[in-house]
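Written below as structure tokens is the structure these notes are about.
Apart from one protein chain that is not included, each protein chain of the complex appears where it belongs.
Each chain gets a letter, A, B and C, in the order it is written, and its residues are counted from 1.
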Amino acid sequence: MPQFHCTTPVQLRFSDFDSLGHLNNSVYFQLFDLGKSDYFNHVRGENIDWHHVPVMIVNVNCNFQSQTYFNETIAINTRTCRIGNKSFTLTQQLVNTATGEVKCSCDTVMVYIDLECGQPAPIPADWRHDLAAFDHLQDAPQSSCGQ
Amino acid sequence: MPQFHCTTPVQLRFSDFDSLGHLNNSVYFQLFDLGKSDYFNHVRGENIDWHHVPVMIVNVNCNFQSQTYFNETIAINTRTCRIGNKSFTLTQQLVNTATGEVKCSCDTVMVYIDLECGQPAPIPADWRHDLAAFDHLQDAPQSSCGQ
Amino acid sequence: MPQFHCTTPVQLRFSDFDSLGHLNNSVYFQLFDLGKSDYFNHVRGENIDWHHVPVMIVNVNCNFQSQTYFNETIAINTRTCRIGNKSFTLTQQLVNTATGEVKCSCDTVMVYIDLECGQPAPIPADWRHDLAAFDHLQDAPQSSCGQ
Partner (left out) sequence: MPQFHCTTPVQLRFSDFDSLGHLNNSVYFQLFDLGKSDYFNHVRGENIDWHHVPVMIVNVNCNFQSQTYFNETIAINTRTCRIGNKSFTLTQQLVNTATGEVKCSCDTVMVYIDLECGQPAPIPADWRHDLAAFDHLQDAPQSSCGQ
């Protein structure tokens, strides 16, 4: 199993939990977004400005494995598991940092966008290099996506 | 007690309720915003574009009278209770439409903004007229704010 | 293409839109939850109490096809596309009701839970009948999931 080199601690809010006492499903995606921001900041070595970021989410595929409760200590793991021509895939986990339990794992397909024309475009060499280098993709099979 | 001439039915979401089973306090303000949009659309006879709307919230003062539970049918009442020189005050209620119970009442002070310079400015005559006419303010004392 | 027999109009909130002006991804899942509640209420002919509802989400797979902007009129379409032994799959769409454009389509795998023991259990005959009858599943191939 490939390692995660980006782990983002999460600050949970009382309003994140629904009347079943569960972290609401919709909040998982806010937290996965936190993880993505943190990941891109690490990979690109700069603060990503999401108003000019050349990627767009086209698919998410999430497995909800167990519920998350208030007072659990949570983090998001993020890595790139696939780099295609115009798209790449991030694998993320929502984990309990005390027990290591994976609560939810989610693959997100992101398309690279040429911001001038707003259309999908081939991932440029610098992005391709940065993603692969950060996650040692040369050492791992491309089949590392999926849970 | 002055009447409300703008009542906005609210569609509640499962995620609006926290783990105590209560409509979370922060959601009240999303719903009061719904009421404000609806109110201004009625008062001004047009769809307000909030990206170019010349008002800004500077104060909110809310009394939480009783909790709101899932499956209650809820609406927001909105009216203007005070028109000053550069600011005016909206009174809003979150009510159970089946019982009429007022769950929360909230006064919001809004400042009129000259969008060219971004600074507070005297409320122009057309806004002043529209607010007063919609809520029959000539018939009511200016002391109708506050709960 | 099978028809949807459950369409749920959505009331959007100003806070649903992020600083790109897009309906935030996390909100899609709040709206799909609205659609699920409405769907189960129709299918089961009663108001579902989500605190005692015997289903649990185990997987979501969503395709984001185009952005949703403020002042678009939105609804959620929901139908069952697969009934297995202990799980079934809902297909949902977020659509612009003025243009018919599908903004996002999402499959959700739900597991039936025996609430006494909290474990997955075979879907009982009445649920099986209600889901199939509501969506005329006998007329459609089980391959109607997926977009």
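Heads up, the rule we're going with is that a contact is a pair of C-beta atoms (placed from the backbone, for glycine too) under 8 Å apart; a residue touches a chain by one contact, two chains touch by 3 or more.
The structure displayed is predicted, hence computed values, not measured ones.
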Option touching the unshown chain, where B:N59, B:T73 or B:Q119 are the choices: B:N59
Touch as defined at the start, partner being the missing chain; which of C:T8, C:S26, C:Q93 or C:T108 qualifies? C:S26
Given the full complex, what residues of chain A touch the hidden partner chain? 10-11, 13-15, 30-31, 33-34, 37, 47, 50, 70-71
Write the list of chain B residues that the hidden chain touches. 19-20, 25-30, 33, 50-51, 56-64
I need the residue numbers on chain C that touch the omitted chain, in ascending order. 14-15, 17-21, 24, 26-27, 70
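The rule we apply is simple: only the chains that are shown with their structure count from here on.
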Rounded to the nearest Å, the gap between Cα centres of chain B and chain C is 33
Just the number, please: Cα centre separation of chain A and chain C in whole Å. 24
If you average the CA atoms of chain A and of chain B, how many Å lie between those two points? 38
Going by the contact rule already set, what residues in chain B reach two or more other chains? 14-15, 70
